[in-house]
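Remarks on the structure that follows.
Removed from the display is one protein chain of the complex; every other protein chain stays in position.
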Amino acid sequence: MLADTVIILVKILVILLGIALTAGALLTFVERKQSAWIQNRVGPNRANIFGHIRGDKFKDSIKLGGLLHLAADGLKMLLKEDIIPKGANRVLHTAAPAIVLFPVLVGFAIIPWADHWCAGGLTLLVNHRDVCLSESHNLFSIADLDVGFLFVFAIASLSVYGGAIAGWSSNNKFSFFGGLRASSQMVSYEVPMGLSVLGIVMIFGTLNLNEIVRAQGDLLFGVLPAWGIFVQPLGFIIFLTAMIAENKRAPFDCPEGESEIVSGYMTEYSGLKFGILQLSEFIAVIFIASIVSVLFLGGWQVPYLYGDGFHMPHSAFFPLFALLFFVVGGYLIAVGVRREQMLQKIAGGLLVVLGLVYAVMSTTQANGVQHLPYEGVVLLRLGTMFAKVIFMVWLQLMIRWTVPRFRYDQIMQLGWKIMLPAALVNLLITAIILIPLFS
Amino acid sequence: MPKLTINGKTVTCDAGTPLIEAAKQVGEHIPYFCYHPSLTRPASCRMCLVEVEKAPKLMPACYTTVAEGMVVLTKSDKVIRARKAVLEFLLLNHPVDCPICDQAGECTLQNLYFEYSAQESRLKTRKVNKVKAFPIGPEVVYDGERCVLCTRCVRFCEQITKTNELTTTQRADMTEIRPFPGRELDNDYSQCTVDLCPVGALTSRNFRFKCRVWYLDTTESICTGCARGCSTYLEHFRGEVQRFRPRTNPEINSYWMCDHGRRLYREPHEDRLLNPFIKGVGAVPRNKGLAEAVKRLKAFRDAGRANKLAVVLSPQGSNEGLFSLIRFALKYGVERFYMNGKPDTAFTLRNEPDKVADDFLIVADKNPNTTGLRRLAEAFGITVLSAASLAADLESKKVDSAFILGANFPLDLDKKSKLWQKLEDADLVIFLGQRATPFTTLAHVSLPSCSFAEKQGSYINIDGIRQVAKAAFEPHGLSQPDWKWIERLSLRLQLGWEYENFEDLEAAANAKLAAPPAKELEEDKNAPAQT
Partner (left out) sequence: MPKVVTREPMSVLERSFVPEIIRGLSTTIKHFFHAASGQNYHEKQHLWFLNKGNVTYNYPEDVRTYPKRYRGQHRLMLREDGNVRCVACMCCSTICPANCIHITAAESDDPSVEKYPASFVIDELRCIFCGFCVEACPCDAIRMDTGLHVQPFLDRNNAYYGRDLLMELGELSVAIQGGDKS
């Protein structure tokens, strides 16, 4: 019992401090850098230390590619005066950042970063699913809840309060408008968000997130992994859109609306409280990335990787694949050399290497099976999960710096008139076509 | 009266008029270097050659006088060609050092070159070099290379000042203007030769290299050096007077002006009082200085001692300033007026240091508005005593305080003098003037007025001619025209001020000046002598 408690505490510390808070803080810098690159700028690279010790004040200083801006920003937030405006409700004004941050952090409790640890390492592959022969421990998610999914919704709804309270307690018209906009926007988008995920639940038949990920190890038509994005493409788009809208970031940043209402419900915040409001937004980005990866990108699943190693389908065609890759790759290299196009040379080279891998596999591995040690498999799966999360974070930032802001009525129109019917249609199609097809 | 035709225009003028003047009457300008209306005409520059019908050659328009039925062409091809040739000849040895020549911008040779010649030099040999920057006199520098030998300066010294310092030396292209051996150009009007010089050969030492002429703004003004009040152009740049030039006024100064008057170009900027001063406090803003003066004047009046206040007027001040101060003083209750101006010895003749006046322009009285002050005093019916009698009156307790309008020249006091000590003991001394002198430390309140260059004002010269000096630039520092200070004092002391603007005040002052004297002027033995 004590051991379980300690394990849970360790997991909380690692996931919250290691992933949520650190990466959230890092994102403040990443966003500035990434937006700079998108706009052909250089981005922050001036913050530096030790220049006066090492010689020339700027040239010889340590800059870490601008990463020190992170430290500078943090220090600035810490040292700035904390202002509570006259006439504000001191208690709620102080509590609001915590209320905003809390649900975002709690959401991480149910994200499975990898499958349960199978104590003996003995797994059996039955119908494309691992079955642990011995005792299994939940090591890679804080809580493996059977209602996992509902928990996410319950917590996500709570974050409405943070914005509303922050806006109201600031005693400022702009803040109040921001809070109102935030709550109405979040309430509106909760509906299509919930409906869009129902399709996943219907197909995989469970609310448990780890079970959903496991179910995504299946193969469609014997070759395509049964990831949520393949079985529920419309659901994916609606869910992602709704989640971004929930997070109130561009293109749905009306609650902030710098050009209209200063900074929305954050207007009257300064110092660390403002920092927390900003940070919670970035942590939410990571949370969205994880939940989308889990539901739609197969979570920790690596295609064709199972508890005992890779099981490549269609191993009989490996020599053919190898030949195909050799021919196409060789052609590309030839064209690249003639036109002096480095990209084609590189692409051709990659194809030839892939062909080489297939050729080796076709001669050494019987039936396309490459056995791996269990620890290796777990590490691969963890790495895959992180890669997917990082990709989704990147994609969210790309969207944020690509799409212009919607007008407020457009946001409502999109939520109620387009997304809600689309989610219902998605549900209908799932119920009528997909379930008979896959079950 | 001969009748002639110039460029097809008919003109009638007196016999003996030169063609240049006749052409001017019909608006035809004939270029010239050596001609000057008040000098003899040697016809040496050949620039004014014009075509006269039936004359075998071109005729110099300065020397040829009008004749009945003359037909003159001033713009024919022949004339233009001649002008171009004359200019090329004059420019043969000219150094063309316009960038360092002070005359550039107001140079006749430069202007005519651009108008008629504008060609490159065809000279194949070296130019003749002469002495540059030769100090021909204490005020004037001569550059032989630039000289076109019009001899205007020589003739000026012969005919106007009759001092005969200058002549031409050498021959042909080596000719230069030089003073006779043992002499130099040191008459009292030597800088008039600089104005006469059509090129940059003669330049003024005072103005040399100070400012390019195209920067100068020109304002019509008068010379405040003496009671002659020569009409001048005041030329200034960025709020600083750079030089004076005589303004042609046949009634007063004709074309001339003395060196002593020109040297006053620094006077508006010397030792300026730029802030109101309160004794024991220091420099203060305008309102504070005014409030202090009002407070003291009010207390003085309330104590019933208004008639004990002496008002000292300056003949340097304009009619408007003097008018407003006398009017203010009479309403306040002042009974005794005094005047103090520059002494006659403010400058003396250069070659006769014991003489304060000559028989040409310089007069003994060195204040520009003594006549105006006397006329105003007559019109107001007041007696104006000399500053010397102020000391005596202070001693005999006829007055025990002073309000002083030192518009341009404060009481020049020795600290040991009786007057200084008496004023130091006085209950109230208010100074309204332009200069910061030891006197400002004596006065309880000093208010800065501005110089004649910064305000408009009228002055009446020794011959009774009224002239207006216009404001050239904004008042320096916190100074303002003296009538403006008086206006504010009058309003604060409830003495009334019925003039809406300067024009009203000017009209009132003029009306007063024109009024017949109310009372016969009392003879004052100590008043400055008039010449």
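A and B are the chain letters, set down in written order, and residue numbers restart from 1 in every chain.
In the analysis below, a residue touches a chain if its C-beta (ideal position, glycine included) is under 8 Å from a C-beta of that chain, and two chains touch if they have at least 3 such contacts.
It should be emphasised that the depicted structure is a prediction, and the values quoted were computed from it without experimental measurement.
In the complete complex, the hidden chain is touched by one of A:I12, A:A36, A:I49 or A:L324, namely A:A36. Residue B:R212 is the one among B:K9, B:K78, B:R212 or B:K418 that touches the chain missing from this view. Checked against the full complex, the one of B:I100, B:M174, B:V281 or B:A511 touching the unshown chain is B:I100.
Although one chain is not drawn, the whole complex shows that of A:T22, A:S134 or A:T402 it is A:T402 that touches it. Contact between chain B and the unshown chain involves residues 96-100, 132-133, 208-210, 212, 214-215. Listed for chain A, the residues touching the missing chain in the whole complex are 34, 36-42, 45, 58-59, 237, 341-343, 398-399, 401-403, 418.
Everything below uses one rule, namely that only the chains that are shown with their structure count from here on.
Averaged C-alpha coordinates give centres for chain A and chain B that are 89 Å from one another.
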